[in-house]
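With one protein chain held back, the other chains of the complex are shown just where they sit.
Per-chain residue numbering starts at 1, and chain names A, B and C are given in the order in which the chains are listed.
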Amino acid sequence: MTLAPGNVRFPALADLPPPVFEMRLRVYYEDTDAGGIVYYANYLRYFERARTDWLRALGVAHRDLAERDGLLFVVRDVAVDYRRPARLDDELRVDVRMIEARRAQVRLAQVARVDGQSDCAALALVRIAVIERAGGRPAALPPWVAQRLTGKETDDR
Amino acid sequence: MTLAPGNVRFPALADLPPPVFEMRLRVYYEDTDAGGIVYYANYLRYFERARTDWLRALGVAHRDLAERDGLLFVVRDVAVDYRRPARLDDELRVDVRMIEARRAQVRLAQVARVDGQSDCAALALVRIAVIERAGGRPAALPPWVAQRLTGKETDDR
Amino acid sequence: MTLAPGNVRFPALADLPPPVFEMRLRVYYEDTDAGGIVYYANYLRYFERARTDWLRALGVAHRDLAERDGLLFVVRDVAVDYRRPARLDDELRVDVRMIEARRAQVRLAQVARVDGQSDCAALALVRIAVIERAGGRPAALPPWVAQRLTGKETDDR
Partner (left out) sequence: MTLAPGNVRFPALADLPPPVFEMRLRVYYEDTDAGGIVYYANYLRYFERARTDWLRALGVAHRDLAERDGLLFVVRDVAVDYRRPARLDDELRVDVRMIEARRAQVRLAQVARVDGQSDCAALALVRIAVIERAGGRPAALPPWVAQRLTGKETDDR
């Protein structure tokens, strides 16, 4: 078994591309746990809210995609580095950074930080893809979506 | 920006060590989303339930650790590979596999699979550590905990 | 405005009918909040798990009902009396008590208590009904479901 330490390598904040989107949200009781900090799974909820609002700002609402194209965004994999706990009443800034958009998947980085702090609460690397709503088979991004994500024709290398 | 594809490399199921613990749980409405499948963040809840029950089976209850030693387990990082969606009413088997236990952190793999299916719904690599409840500073695993996790004196390389 | 205090009147535990179903569950970190107790919305998750397992024990799985009859159980209203907080690592017993089953709705009481305690953590009064999956219109309980819930032909007064 050679699953070495450092198997998941997280980049430094300074090495990430700049945000293409940012939202603010508040930490409520529902988000915290008995340790007094934001429960680790809830960052995935935050990151998904930011991705959803980013897509909506680009004109790609989940419901439209489902009804018009019969498609669904799904997360293929995600890695989260928890760097500094956030607490009740904190205001968070959660962003979206584009790593790569290809025909069948999009790779993003996302940072959640407590407003006013320079280091981040959590950093995520996310790979999302599109599947057919009925059946669940992988699908290509529809051209109208790909164009909005990249600002150009999709790269199909 | 050189965050290459394959940055997070997930092992094949066959390359993981065998489970040291397994629990069963049911997929309820609360776990699913409008896509009809288990919401991606909820696997982190499942994995944490399995870790908690595993630790309790070893005699390490969270509340005891907090009250006796003033310590708290936290997740340092986690990576999840979503391989096959689970659905409402599915029964899941969620396990814990030990990768490495050191003085200040434990690395685990965890697999969630739908009962009766050979491939997994989700596979996680998790790094957990212990912090001081008051203040949040990193701490070493107490010897009584380390011994129960490893079945021997902790490895302190 | 005459919304008098006592608007919601909760029965004493001794005045409830006996349980027709009971399940056990553990309080995990995901269930608690920064106040150190189970977050109030999570009792609704617990109560729904108990209803789901009760229905499954009667042979009424949600997925079957959706696929065979195109029907969905929904909660019409719920009232919860929070009596004594539950905490991390507590083992809860959550039950289902039948108040009344009619053609188009079922009224239940549900009690969650910490194992070994005589008074309850939370007591709920729940009214559930069945709707058509497509469209959302109210529907009658299918006869096969009604029979299993009541042990006889449904009462259709």
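Going forward, a residue touches a chain if its C-beta (ideal position, glycine included) is under 8 Å from a C-beta of that chain, and two chains touch if they have at least 3 such contacts.
Keep in mind that this is a model prediction, so the values were computed, not measured.
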Report task. Looking beyond the chains shown, say which of C:23, C:60, C:125 or C:139 touches the absent one. Result -> C:125
Report task. Taking the full complex into account, find the residue in C:22, C:64 or C:81 that is in contact with the omitted chain. Result -> C:81
**Report entry** Residue numbers in chain C that touch the chain omitted from display
**Finding:** 1, 3, 5, 7-11, 15-17, 35, 37, 40-42, 44-45, 48, 72, 74-82, 85, 99-100, 107, 109, 125, 133, 136
Requested in this report: Tell me where the left-out chain touches chain A, residue by residue.
Outcome: 26, 28-30, 45, 48-49, 52-53, 56, 61-63, 87-89
Requested in this report: By the contact definition given up top, give the residues of chain B that touch the hidden chain.
Outcome: 29-30, 32-37, 39, 41, 87-88
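Everything below uses one rule, namely that only the chains that are shown with their structure count from here on.
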Report task. Take the average of all CA coordinates in chain B, do the same for chain C, and state the distance between these two points in whole angstrom. Result -> 30
Requested in this report: Round to the nearest whole Å and give the separation of the Cα centres of chain A and chain C.
Outcome: 35
Query raised in the report: Considering chain C alone, which of its residues make contact with at least two other chains?
Result: 29-30, 87-88
